[in-house]
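Once you've had a glance at the structure underneath, I'll fire off some questions.
Apart from one protein chain that is not included, each protein chain of the complex appears where it belongs.
Up next is chain A:
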Amino acid sequence: MAEVLVVTSGKGGVGKTTSTAALGAALAQTGQNVVVIDFDVGLRNLDLVMGAERRVVYDLINVVQGDANLNQALIKDKRVDSLSLLPASQTRDKDALTAEGVERVINELKGRFDWIICDSPAGIERGAYFAMRHADLAVIVTNPEVSSVRDSDRIIGLLDSKTEKAERGETIEKLLLLTRYDPVRAERGDMLKVDDVLEILSIPLLGIIPESPEVLKASNLGSPVTLANPISAPSRAYLDAARRLRGETIEMTVPTEKRGLFGSLFGRRAA
């Protein structure tokens, strides 16, 4: 049975698209059939982060409006076979999304994939609403910073009232993905600590992604960080999070960069 997952946050720039790409790729690497959908119509980014911007012919809006079928619009990843992308349109806006169209697309995808990951736009308007509408599961991307935490809280409230599941009287599962976390700065008090964020949002933790230049490097290369550099600290955190999504129990840690061979030799000699 396909799992529909929305990656959302309320606030912009916290890492929704990066996390969608990284989690999508990580799940696909474990052999799952995954499609990632960009709901940020008019401001599409997921194609860039996935390195597929030059392969977009048809997009989500074309499929929603019935101008193209899914086979024409889905872009298969060149690195991982079981990963596909349904890009957003850059020339249209969120008004082009329709409730019936989005529902039809999601239902059609359910027959083909194990995971349908919806990358929500920032904000709480139409685009974000359609991205969360059919979700079974929500990953709330939050930075350890007060404005991001409050916006996440707002989104959790909407997930509990505006989704199809909530309207049926069921509860949608919500998991926290804390991104751009720097343990040293959190300890100094420059950043909220993990426990502070968990206390405010009171939802289970899916993973802690450490702040790292590797994330930006991967974005600029047009590759999910989990594919660009799988042994980097953020990649290991995303890979762990993906395994938790599949139901595995893995101890929660904040991965740190492993020092290179020279670094560790040096370290040992100095000690």
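Assorted remarks:
The rule is simple: contacts are C-beta pairs under 8 Å (C-beta built on N, C-alpha and C of every residue); 3 or more make two chains touch, one makes a residue touch a chain; residues count from 1.
FYI, contacts and distances are computed from a predicted model.
When the unshown chain is looked up in UniProt, the name that turns up among "Phosphate transport system permease protein PstA", "Fe-only nitrogenase FeFe protein subunit AnfK", "Probable septum site-determining protein MinC" or "Rubredoxin" is "Probable septum site-determining protein MinC". Considering the full assembly, A:Arg150 is the residue among A:Arg150, A:Arg185, A:Lys217 or A:Arg244 that touches the omitted chain.
The missing chain, though absent from the display, is touched by one residue of A:Ile200, A:Leu221 or A:Val254; that residue is A:Ile200.
Listed for chain A, the residues touching the missing chain in the whole complex are 146, 150-151, 153-154, 156-158, 160, 199-200, 202.
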